[in-house]
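One structure follows; several queries about it will come next.
As you look at this complex, bear in mind that one protein chain is not there, while each of the others sits in place.
Note that the chains take the letters A, B, C and D in the order they are written out, and that residue 1 is the start of every chain.
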Amino acid sequence: MSMLDTLLLISLLTVLLTGLGQRVTFIGWIATLLLTAQLLTLLLMGKLGYGGEIIDASFGFSILGQPLNWRYDALSWFFALITIGSALAGSAFAAGAWGDQYRKEGGNPGLLQFSIALNVLAMLLLLGSGDLLSLFIGWELVSWASLLLMVIAGGRASEFGMRYIVYATAGAMAVLAGLAIIFQLTGSFAYDDLAAVAPALNTLQIVTLTLLFFFGFGIKMGLLPFHLWQADAYAETPGPGTAFLGAISSRMGLYAILVVIIQLIGLVRLIEIEIPYSFLSLRDLLMWVAAISIIIPTFIALRQSDARRLLAWHGIGQGGYMLIGLLVLDPYGSAGGLMHVFNHATYQAALFLSVSAVIYRTRTSDLNRLGGLVTRMPLSFLVMLIGIIGLAGIPPMNGFVSKWLVYRSLIIEGMPLLFVASVIGTLGTILSVYKLIHNTFLGQLRLEHEHIREVPLSMTIPMLVLSAIVFITGFMPGLVLDWVGSAQVALGMPQLAHTLGGVESTQGSLDMIWVCSVLFGGFAVGALLFYSGNKAKRVHQLDNYAGGHFLTADVRYHYSDNFYAGLMHHIGSWYRGSFLWLESSLISVVSSLSGGAQLLYNSFHPALYLLMAITLSLYFFIG
Amino acid sequence: MANSILLTILEVILMPLVAFIVGLFMVLMMRKLAAKLQRRVGPPLFQPLYDIVKLYGKQTQISHGLIHDIGIIMAVGGYVAAEALLPVPGMDGIAAKGGLVTLAYLMMVPSLGLALGVGQCANPNGSIGISRALTAMLAYDIPFIIVIFGVAYHFGSTNLVSIIATQQAEGIAGWGISEMPILAIAGLFALHASLGKQPFEIYIAPAEIATGPMVEMGGKFLGGLFVMQTFQLYTASVLYVSLFLGGGENWVTFLIKCFAVLAIPVLIAYLFPRYRTEDLIRLVWKWPVMLALLGVAFVMN
Amino acid sequence: MNSAQSQSLNVLLQEIEGIQLTHQNQRRLRADISADALPALLALLRGRAGYVHLSAISCVDWIEDDQFELVYHLWSYETSILISAHIRVARDPGIYLSVFDIYTPAAFFERDIHEMFGLYFEGSPDMSKFILTEWDGPPPMRKDFDSEQWVMDNFTWQDYHPDWLKQIEQQGGGVVKSADSSRKSS
Amino acid sequence: MRPENYQAVNHPPSHEYELNFGPNHPGIEGNYALKVKLQGDIVIEARADGGYLHRGFEKLMENRLWIQNIALVPRICVPDPVPMEVCYSLAVEDLDDIKVPERAQWLRVLQLELSRIAAHLFTFGGHAATTGMYTPMYWGVTDRDLILDLFEELTGGRVYSIYNLPGGVRQDMPEGFLQRVTQTMDYIDGRLKDYDNLFFTNQIFIRRSKGVGVINQQQALEWGVTGPNLRACGLAFDVRRDDSYLIYDQLDFDIPTEDAGDAWARTLVRRMELVESIRIVRQVVQALPDIKGPVRTPIPNPLAWRVKAGDSYTRVESSKGELAYYIVSNGEEKPYRVHIRGPSSMHAVQVLEKLSVGCRLEDVAQTMFSLDACPPEVDR
Partner (left out) sequence: MKSTDLDRIEVNPKTMPKRTNPLANVFDDLVRFCRSRSMFMLHYCTGCGAIELPPAMTSRFDMERLGIQPMVTPRQADILLITGYVSIKTLKRVILTYEQMGSPKYVIGICSCTVNGGMYWQSYATAKKLDEYMPVDLYIAGCMPRPEAVIEGLQQLMDKIKNDQANSWKQYYENYDYYLGNQQKLFGNNWQTPTDVIGEAEIYRLMGPQTLGEHTKILQQVQKPMEPLEMKL
């Protein structure tokens, strides 16, 4: 029995135990324990991350004469690490006080743990797929499993889940069609066969396959213009579930794109294909899709007044960086893209958990009804601070390193517009994350929040561990770049030469150890200067400048709504003009589609449908 | 090896110190030029220093909380760190280890720190100021980043040390400004906007938001901001000099270039009122961005 | 102003019952009417004589008659005659009608009179205090409010010979300074 | 202020927040306050809050002699004190039927117009400073100082001159004064070009001030707007011409108007008035040497002076608009009632409140400064 078997078995065990033990109060802890076991098993497979041999699963099936097998290479291992890690964080967060409160409010934490575990299993299977068929099966499993997580909250969440499933089904159809074409061409679903045939395919075939797979997998990633389902669906999930979904779920699409389009079909082919009547190649087109996926969701996030929705929109936007980096096809870009998957998962999970902590105490995530919580929930603030610095891509957090790699490759490869697009995305991110932290943690403390306290330890520890990872991998990006390098090799891309602190190159290097040390040295100087002054007395927030007036307690003295009013005077009309038009037209298409789908699904409970899907997949396994 | 590390550390300590001193004189120059335009005498030579010492020497200080403190520390510290990435004659610091993009992003740390500190003050004037400051940053960083792209692409490196070395190797003809004049103009625009002087002074705006971010800052907090201002002026002008004016061959020419670069926006600033926010965005996204893109197009061909 | 305009104005004003007109000078016309007739007069002036500008409303406290006199100063940009309409209202209970619906500026004057004299105007949009928001005493402009007494009660009496002044006087007077010391620039 | 104001109550769950402009705020003229409620950066509600400069002038004047009050009145409007003195004197003269010598009338006009120039220069500076442009403020205030020097020479006081008395002016002008007036006028005339280049034709300033605080003509009449603000709406009304006092009917001057009714138009009207005032001053300078005679009609013993019973409503045109005194005398040593109708009492309260609603946060200060509201006049 290989390590992979053990991993999958433990994962299955997790699913079964959480599924059976719905009524057990400490089910969360069991799930956490088992996920820890999964993580340990994965770490035992750690050689993969440093260029180790591919690990095969000892089981395999064959359907219709097509063999199905599972194996882990460095890329799968890298993604699996992120998956299990974020699931563990979410699960641990939900296990303690959060779960108790959730239960009190009528939720079922066991079901949440079950669906997280199920998602993990599905993703592990997907990541381990050794051929296109198992990839598809894994893909379907992931789609349905994440649906379960999305609709768990009920109410509006089911509606958004429905919207998701319409997209997902369409995507699955596209993937299926792609598979059918491949099967026709090669007569098998094996990766090697496709890779062998790929160079011989003609342009039309390449374009068709690329677009089909890009569409099919891109939907899961929330790439434009198929992004509309994602933010709502993620935001409505209970806190830890959101963290898990936001951190990794969409990246499955990226993984599939990596495997099929970049690894098997090959980017070089895409570069060769010119789109008629334009200066763009097919790859450029995909890059522009990615670039637009950065900008538009980021600026939609700027307008959100709900913390979770704001973050969910950013999740879509950050996906664009990963794709854009990977499509540049030089060691810097692809390393940046892959590293961003890891980095994004860490800070996004931290951010969602922090927001969940705020919701846990205040019962709201409406940015206009919060404020001043830093004095009450300093640890959550710290987590969010580290998270937003990471998300905005500012040193010293890890988000900066991956973005730096992407920028650098765009500069050196000479892609000014894409570079500018990604920088605009970053700037927009800075704006909206400041709004997030300002409206929740800074400013005037609302009186109804006067007496709340920091969330309990069971919730703070996962958050703090995540933020520690965000910082450490920012300080020593070499830790992650090792794994990334192996993944690059597995993908068949040139490997990035790196040091512990970053990258060494004549064209401009990055040494985060130095940069961070100097930055903290700077902070030390600042602190020295600051504390050389006389000590400061803390004052009440009503002891404040108000044009010489006396502030009174009944006055709302906190600027939160329409935070970038000046900016909106200029770009507000663009939202109406383009973003909203795009959105509304797409929504109308989707709603008509989902209207049709509604008829189909109306009589069933989604969970039941999920069960059907699982049965079907099991049938695949056995048959 | 250990020797070179020690040397780097020494440089890293020296560079902010130099920046502070030069920055003080830049503040003085700014105020003196304003005074001359307004037909008056202006402050004495050490006025910027007096202000800072006095502010740090305040007996009672008011803080709105830990983040208020940390914000100021970050604001000063971020710039102190940024100085180590800016090569000056004789000292490279860690410029080779960071590069242009790192510097550009490191310069956002002080803004972020300030934003956090101001946020904790719970004063809407400050929050509006920060919202405007970030909006202005969104506006001027786009031309700025295009300029950085153009320069980095032209010199084939994001390493400031090698960019400067390449320029100095060829004399004035090799300077960024002679090879990329359009980019240089766009860069000057972005520099002016990043200094937050009129007509881009939207986030200080005393008559509108009571000096915006500074509203609750007193004593050492305000002192920190004054220190930050010296660094800000220094960083902006030295960066411009490094990108377009061949950096510093020696301290004399270097300082002359820095002060001359800074004098241009300052002289413009005192003759104009401030824009409204959306007008600022419109202006900055139109002309400098257009120029910068044009410049990049020239550079890439 | 020509006499024809003046004539027609006079004719027009005679429509109001009990009006007494006095020409104070070429451009000042005083009209004494009863309090009840005032709104009609103002409506007439605004509607038919072009008196669009309410220059001011003055209030006089005739404490001996136990009455407030209200004076409405109206100006016409066409005839260039200022009409001052004088009415008297009882000091107690001190309620009168607002003319805000005829002249918008009346709101400010009525608000002012209310806080200074305590005369309430029914129908005025805002009778809250404006200047004396933090004043708890009686309306100060009433004749029976003695400002000087209030000052005596609330402030310590002004001692114009504090010790430091005596000291200075012993030393021979005020500050001795050279004329040019403020000219130095450093 | 009161402890209960600091006690916890629930915050309204709204998207609005409050900001206080003033009393300690550079965006407000003098010691005055405007409380605004905003949504984003749009003002949705504005409340003027005055009384910070309240001294109870009207009460004080009832307690003082007729002649004592002349020292009190200039304090009512600090940036433009001369019209206050003149208007009070005119009203008392009207009550007591005092004939003012012609030379005194010319001197009063000279002082009034100089004061108007000074006030307008001051207003420009303030208006420019609200838009972040400080150089015109530095220049304007400094040039205004030259006029204050003239005042000092003429009256002995820089700001409050207490030069006018019922019956005339306190003293004749010193030797060579007219020459220095001419010099100053020449200088200011020459400076106007600089101001135009720097300020009035500054494209950014025009962009900032056009369309801010628009009053149309009908609204202006409805709201009781007067003075330059009214003329900026296209109505050529000026108390100096239409309800003429002193010797203004003998002078040749135009009444500049603009049609837009916004902050820009109001500033421009003041700019043009500056030229007209300089013109008037020059006419006075030309005419004064030929007008001989005393500068003051003697009044009875001021300490026991009883002004005839009666009432008088006297108006003059100050730099802010229509200024009026309603004085009632019951034949005693002290006025029975003085009511001061400051032009700003309309502009700074009702008009400002109305104009601020819907206005951008950036433009609130500009609206107030372009209305040239003078808080001490409101508070009295």
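In this section, contacts are C-beta pairs under 8 Å (C-beta built on N, C-alpha and C of every residue); 3 or more make two chains touch, one makes a residue touch a chain.
Keep in mind it's a predicted model, so treat the numbers as computed, not measured.
Within the entire complex, contacts from the absent chain reach the displayed chains A, B, C, D. Although one chain is not drawn, the whole complex shows that of D:Leu53, D:Leu114 or D:Ile188 it is D:Leu53 that touches it.
Note on the undisplayed chain: of the listed residues B:Ser127, B:Thr211 or B:Gln229, the one touching it is B:Thr211.
Touch with the chain omitted from the figure is made, among B:Leu10, B:Val41, B:Ile172 or B:Ile256, by B:Val41.
For chain A, the residues touching the chain absent from view are 372, 374-376, 378-379, 445, 453-454, 534-535, 537-545, 548-551. Hidden from this view is one chain, which touches chain B at 31, 35, 38-44, 46-47, 49-51, 53-55, 57-62, 65-66, 206, 210-211, 214-219, 221-222. Summarising the interface, chain C meets the missing chain with residues 133-137, 140, 145, 147-148, 150-151, 154-156, 158, 160, 164, 167-168, 171, 175-177, 181-182, 185-186.
By definition in this document, only the chains that are shown with their structure count from here on.
The chain with its CA mean position farthest from that of chain B is C.
Of all the chains shown, the one with its CA centroid nearest the global CA centroid is B. With centres taken as mean Cα positions, chain B sits 35 Å from chain A.
Chain B and chain C have Cα centroids separated by 57 Å. One simple way to say how far apart two chains are is to compare their mean CA positions; for chain A and chain D this gives 64 Å.
Shared contact sites, meaning residues of chain A that touch two or more other chains, fall at 444, 546-547, 557-559, 565-566, 569.
Looking at chain C, no residue sits in touch with two or more other chains.
Contact residues on chain B toward chain D in their complex (touch as defined above): 34, 37-40, 124-125, 128, 198-199, 201, 204-210, 270-277, 279. Put simply, chain A touches chain B in their complex at residues 371-372, 374-375, 378, 381, 385, 389, 392-395, 400, 404, 407-408, 411-412, 414, 416, 419-420, 423-424, 427-428, 430-431, 434-435, 437-438, 441-445, 501, 506-511, 514-515, 518-527, 529-530, 532-539, 541, 543-547, 557-559, 563-567, 569-571. Of all residues in chain A, those touching chain D in their complex are 368-369, 444, 446-448, 450, 542, 546-550, 552-562, 565-566, 568-569.
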